[in-house]
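Only one protein chain is missing from this complex, and each of the others stays in its spot.
Our next item is subunit A:
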Amino acid sequence: MECKQAASLMHDYLDNELPEEQALDLKSHLDKCVSCRTRLKELEQTDMLMFAAVKHSLPSAPDDVLNRIMSSLPKKRRQQAWLGWVKRHPALTAAAMFLLVMLFSTLSIWKSDDQLVVKGPDLDKVRIEGHTVIVPEGTEIAGDLTVENGNTEVYGEVKGNLTVIDGSLYQASTAKIAGDAKTIDQALDWIWYRITNTFTEVAYR
């Protein structure tokens, strides 16, 4: 073995990375070579001195460094966690946002309407007194009648459905309603009504 190769093995040995077989080779070389023996001794001493000396005599970090670090931390950690979730689930976030916007717009439509609205054919036969829509006795409404934000009193005949939204319905004994008579006064029902109504309207067009 040449001294150059032995030197490389010495370093592996000091790194604790020398396989046993090669360690034996190195040992047999060292037995013969004085200068390599000296070299290994010096290298070992270097390592020992370094491990010991490098740690010694080092000042520790100043005591207030912890406080300085803790007070310099940004405060918005919680928001960041929330944002992290949003970033990880873009599709869910988009869907949630869509639903939220839809819900608010529907609710705002529902809330803002407190005007009396009457829909249907033959509206000239209907009498309106304040917030009350009256179908007088003897009159005939040819189709569906819808009343929003008002009370309804029926004495005559409605040939289609009668729907009352956010109001009460009074049917006199003389009243005849050929279709369904419904009162709707909850947001959810109202939304459902809107949706089904849209579908039936679209279907009949």
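Quick note on the criterion: a contact is a pair of C-beta atoms (placed from the backbone, for glycine too) under 8 Å apart; a residue touches a chain by one contact, two chains touch by 3 or more; residues count from 1.
Just so we're on the same page, contacts and distances are computed from a predicted model.
Trainee: Assign the chain not included in the display its UniProt protein name, restricting the answer to "Protein-arginine kinase", "Butyryl-CoA dehydrogenase", "Molybdopterin synthase catalytic subunit" or "RNA polymerase sigma factor SigW".
Mentor: "RNA polymerase sigma factor SigW"
Trainee: With the full complex in mind, choose from A:Ser72, A:Gln115 or A:Ser173 the residue touching the hidden chain.
Mentor: A:Ser72
Trainee: Which candidate, A:Val34, A:Leu58 or A:Ala91, sits in contact with the chain we can't see?
Mentor: Of the candidates A:Val34, A:Leu58 or A:Ala91, A:Leu58 is in touch with the missing chain.
Trainee: Which listed residue, A:Gln5, A:Ser28 or A:Thr46, touches the chain dropped from view?
Mentor: Result: among the candidates, A:Thr46 touches the missing chain.
Trainee: Tell me, which residues in subunit A touch the chain that this view leaves out?
Mentor: Touch with the absent chain occurs at residues 8, 11, 14-15, 17, 39, 41-43, 45-47, 49-51, 53-62, 65-66, 68-70, 72-74, 77-78, 81, 84.
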